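Just one protein chain is left out here, and the rest sit where they should.
Lettered A, B and C in written order, each chain numbered from 1.
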């Protein structure tokens, strides 16, 4: 897999696929989920992320909103990566993702497909797009901890 | 007199005299007077001018306020010049005064002592001082006409 | 005719070799040397606070400031006492809503507006309506987002006290028939408040002729600095209005008991130190535009706009939302690619456009789309700019957009 993910053609297809068929898309009307509305400063991306955590474990993540290819695909990948993880595992993955976006050393292995965004740092105007969903889940997890 | 008024010493003394002993100074509490409050934009000069006009004739002018040498002296001279004049005469004198301040040709004869300010145009920062009382009386006379 | 080659030389940012194609003048315009020099002169030759004559620098700054007001007044054909300098259109429009609207509106009165309004034009009135229990109504727009006189006349009734409308929409670029709207409004004893932010930079505006009650615009969209704007109001309303801000420079005196004697209009509205170099820059911008001639500005933009529309029509991957527009604001999308992805792709080719909802967030009710690419033109744009824009647009695919980041 890791080798395949070096191939730009594959990466492109991955992103397209997550954009056209976003996973875990559509919100649920369920108060056991906490939710976060992210409207990026550029006033264009406007998404909502929901998460359900039980006993330290992420049971489900959902998202919806108006967003570009990069935000949609990166958020979609995020949901796939984090569902079924413990808080601690999720936080490690999130940290790795932000390290990658920041062009620092990071643990490739745990990011899986999300390394499709490893070169976003070269396009500063897309960094907000590639992180909006990830920021939402990060804040949701952190807030959840504080509330307990 | 006109010759004497060319002597700077005399002019200086005239201005000092009008500053130290302003004529027609102090307001009256009399509703037959109309009055105008002038606070120049520099927020420093702050004077009130009153005028009583009967049958087209300026019966009396009074003034008071916080003001510099130039405003006080020029307003004091104005009162002396305009009291007992008809509106039309007063307007001619006022017009001549503003022509002088603007460094244009004007009728020296009717300005009398007020030609002490004939060189103010060389000190642009004092023009407001030299005209504040004159502006007040000008507006009072004009407003009076409109009201009739 | 307007000599674009010569004009482009006046804009330092266009004379670097990075090939910038700036198609976002509706967001903010580029600045010509004349404006930059006016700002510099304030910093280098007469830095001083205004409305003081204690020394030469302050007198110079004050006189230039006062002349700038006359220059602005002259540009829009009103009296200098009717021109208030503000920090921008947003400040101007908020001030009218709170200091005039709140005062004259009563519960049940109607504020008539449109769905093309910019947030800065309509949001203050939402606040006013809420406070006073007034109602907001919308003039139905035609399917291109235009206010027609017919629709406006129908929407008008005797409960309408205030009409709030943009002169030129910042999303769809349509020019509303303000003179007629003002006449109809006044026939119903209403007041009309016009957001001129996108109009003033592009055409000669005669406010006396338009006969509006209030009119707002910003310096930065008309070649001038940011942080400065204008509120025009009819003298009779301004004289009755109280200022929003109180402070130094706007009062003649005050005492311990809280008695305040305000100065006259317009000084009473300008408390505190204004954007002095902003005002001087705005005046220089007006001189610059006047030298070119506003008729030439308009003609140039209409010509470019027509050229751009023709070229766009030839592309089959593009949707145009305002095909009948005459001004230099064109709203479009590339089929099946989100506007922001297209904007990023254009940026990669040095083309600056804006994507999004452009702060007119209720317009999606009308054009049935939340986000568009906005291309907006000004005096320094050329047919070559458009050719390059078209070339890149023609080529764009979702794959190419994604390739930029992988």
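Going forward, a residue touches a chain if its C-beta (ideal position, glycine included) is under 8 Å from a C-beta of that chain, and two chains touch if they have at least 3 such contacts.
These figures come from a predicted structure and were not determined experimentally.
Colleague: Given that one chain is not shown, what are the shown chains it touches?
Modeller: So, spelled out: the chain left out of view touches A, B, C.
Colleague: Looking beyond the chains shown, say which of C:102, C:123, C:294 or C:320 touches the absent one.
Modeller: C:123
Colleague: Determine which one of C:88, C:101 or C:328 touches the chain that has been left out.
Modeller: Hidden-chain contact among the options goes to C:88.
Colleague: Which of these touches the unseen chain: C:276, C:332, C:390 or C:404?
Modeller: C:276
Colleague: For a quick check of understanding: of B:67, B:81 or B:114, which residue touches the chain that isn't displayed?
Modeller: Checking each option in B:67, B:81 or B:114, the one touching the absent chain turns out to be B:67.
Colleague: Contact with the hidden chain only, please: which chain A residues?
Modeller: Counting only chain A, the missing chain is touched by 37, 39, 41-43, 46, 124-126, 128.
Colleague: Could you pull out which residues of chain B are in touch with the chain that's been left out?
Modeller: 8, 11-12, 15-16, 19, 42-45, 66-70, 116-117, 119-120, 122-123, 125-126, 129-130
Colleague: Which residue numbers on chain C touch the omitted chain?
Modeller: For chain C, the residues touching the absent chain are 12-13, 20, 22, 24, 27-31, 35-36, 39-40, 43-45, 47-49, 52, 54-58, 87-91, 93-94, 115, 118-124, 126-127, 129-130, 136, 138, 218, 220, 225-228, 244-251, 253-256, 258, 260, 271-278, 340, 343-344, 346-347, 351-356, 359, 361-362, 365.
As a convention for this text, only the chains that are shown with their structure count from here on.
Colleague: Classify the inter-chain contact topology: is it line, ring, star, complete, or other?
Modeller: Its topology is that of a line.
Colleague: Counting in whole Å, what is the centre-to-centre distance of chain B and chain C, each centre being its mean C-alpha position?
Modeller: The mean C-alpha positions of chain B and chain C differ by 45 Å.
Colleague: Per the centroid of Cα atoms for each chain, what is the distance between chain A and chain B, given in Å?
Modeller: 78
Colleague: Where in chain B do residues touch two or more other chains at once?
Modeller: Touching at least two other chains: none.
Colleague: Taking each residue of chain C in turn, which ones touch at least two of the other chains?
Modeller: none
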